[in-house]
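Here the structure comes first, spelled out in structure tokens, and everything after it is commentary.
With one protein chain withheld, the remaining protein chains of the complex are depicted in position.
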Amino acid sequence: MTDITLETRVRDSFARQTMMQTLDAQLVSIAPGRCVIRAPIVDHLKQQHGAAHAGLAFTLGDTAAGYAALSVMGEETDVMTVEMKINLLSPALGDALEAVGQVMRAGKRLTVVTAEVFALQGETRKSVALLQGTMIPVAQR
Amino acid sequence: MTDITLETRVRDSFARQTMMQTLDAQLVSIAPGRCVIRAPIVDHLKQQHGAAHAGLAFTLGDTAAGYAALSVMGEETDVMTVEMKINLLSPALGDALEAVGQVMRAGKRLTVVTAEVFALQGETRKSVALLQGTMIPVAQR
Amino acid sequence: MTDITLETRVRDSFARQTMMQTLDAQLVSIAPGRCVIRAPIVDHLKQQHGAAHAGLAFTLGDTAAGYAALSVMGEETDVMTVEMKINLLSPALGDALEAVGQVMRAGKRLTVVTAEVFALQGETRKSVALLQGTMIPVAQR
Partner (left out) sequence: MTDITLETRVRDSFARQTMMQTLDAQLVSIAPGRCVIRAPIVDHLKQQHGAAHAGLAFTLGDTAAGYAALSVMGEETDVMTVEMKINLLSPALGDALEAVGQVMRAGKRLTVVTAEVFALQGETRKSVALLQGTMIPVAQR
């Protein structure tokens, strides 16, 4: 698969994820085995302390990891999360969250992925969450 | 802490979580060691296949587990997620998701929790996700 | 598969796991979707505080969960762990550890399992660890 095909394919899938629009998330970059997604930390996605909700960090990390996995799967497949674990390192405070997903091992049946989520504030970039999980190919509809 | 105090305290905290309003989530019940939350599966919270996004199941499960933990902590404390793992059992299709959070062990420093997320469709109730994680008390602001 | 076939098949596989012999572990029971394993807490399997090593609780829980999964798979298959998470609830002190593995969802491609590990001391039985993970069928050799 060429990089252009990959980019088109992931952007199409991303556009179909209404959750990504609700989060105002953007696909920053996609390359074989690596995907970066960014979303602003806005008032309507917070927990009770005013930081971004753990669910936001999870959703961005899981999605970045999922597209990283998809980038190494066959063209006719789509991807689903089997399981994902998140460790929260720091409160997610700042202007935006950036999730970097990476493939650790691409297998025939399963792909193991990690993601790191950073809080961006002005020039600073602080790691706020680590994810590790498993993705599985599914037939495209 | 009386059950009325507990209910008031959790409802207050829940109301401050803007993420819960964005998801149109409702606190169904709270009792010592157990919390139930429900949210409709709506068009703007889906993944690319039309099922609810894994991030929605995670966010509801994590929040139900967090309030279950808070219910067994001291009155002056609040709660944060240390880490959480989710296994997705089935696509989250239906009218709504219901998350049932439970305390498995309340320790002085940490509380171990689980949550199960069900997809509700008409009269049926299907388990779609299992979560297991750790909560920590933090000073209330 | 009859229960006798299942029992024979699991006992054969268990006997080939030399790790189980090193831990002096015994297969207590096997039934469709559920497996119980027990091992003594002995001096040579401890951590630096004198409790059983987390690795012992993990190994027993993982193995009980694996055989629970195998019990619902086809006769010609064997089973491997995809991923497993353990939360340690209490120090594993006592005479023996007992691991109870259970199938939460048996799928065509993957099986989701949980396990609980108990420390046995005289008449008491205390929960010391919770596990949640994923098993995959593999071709039998």
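First chain written, first letter: the chains are A, B and C, and each begins at residue 1.
Simple rule for what comes next: contacts are C-beta pairs under 8 Å (C-beta built on N, C-alpha and C of every residue); 3 or more make two chains touch, one makes a residue touch a chain.
Everything quoted here is computed from the prediction, not taken from an experiment.
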Requested in this report: Based on the whole complex, identify which of C:I86, C:V100 or C:A115 touches the chain you can't see.
Outcome: C:I86
Query raised in the report: Which of these, C:L56, C:M73 or C:L110, touches the one chain of the complex that we don't see?
Result: C:L56
Report summary line: Among the options A:S29, A:T77, A:S90 or A:T124, the absent chain makes contact with A:S90
**Report entry** Residues in chain B touching the chain absent from view
**Finding:** 82-83, 85, 109-110, 133-134, 136
Requested in this report: Could I get the residues of chain C that touch the absent chain, sorted low to high?
Outcome: 13-14, 16-19, 21-22, 43-49, 53-56, 58-59, 62-63, 78, 80-88, 91, 138, 141
Query raised in the report: Of the residues in chain A, which ones touch the absent chain?
Result: 85, 87, 89-90, 104-105, 107, 112, 114, 127, 130, 132-134
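One rule holds in what follows: only the chains that are shown with their structure count from here on.
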Report task. Work out the mean Cα position per chain and let me know which chain is farthest from chain B. Result -> C
Query - Where chain B and chain C are represented by their mean Cα positions, the distance between them in whole Å - result: 29
**Report entry** Whole-Å separation of chain centres (CA-atom averages), chain A against chain C
**Finding:** 33
Query raised in the report: Residue numbers in chain A touching 2 or more other chains?
Result: 82-83, 85
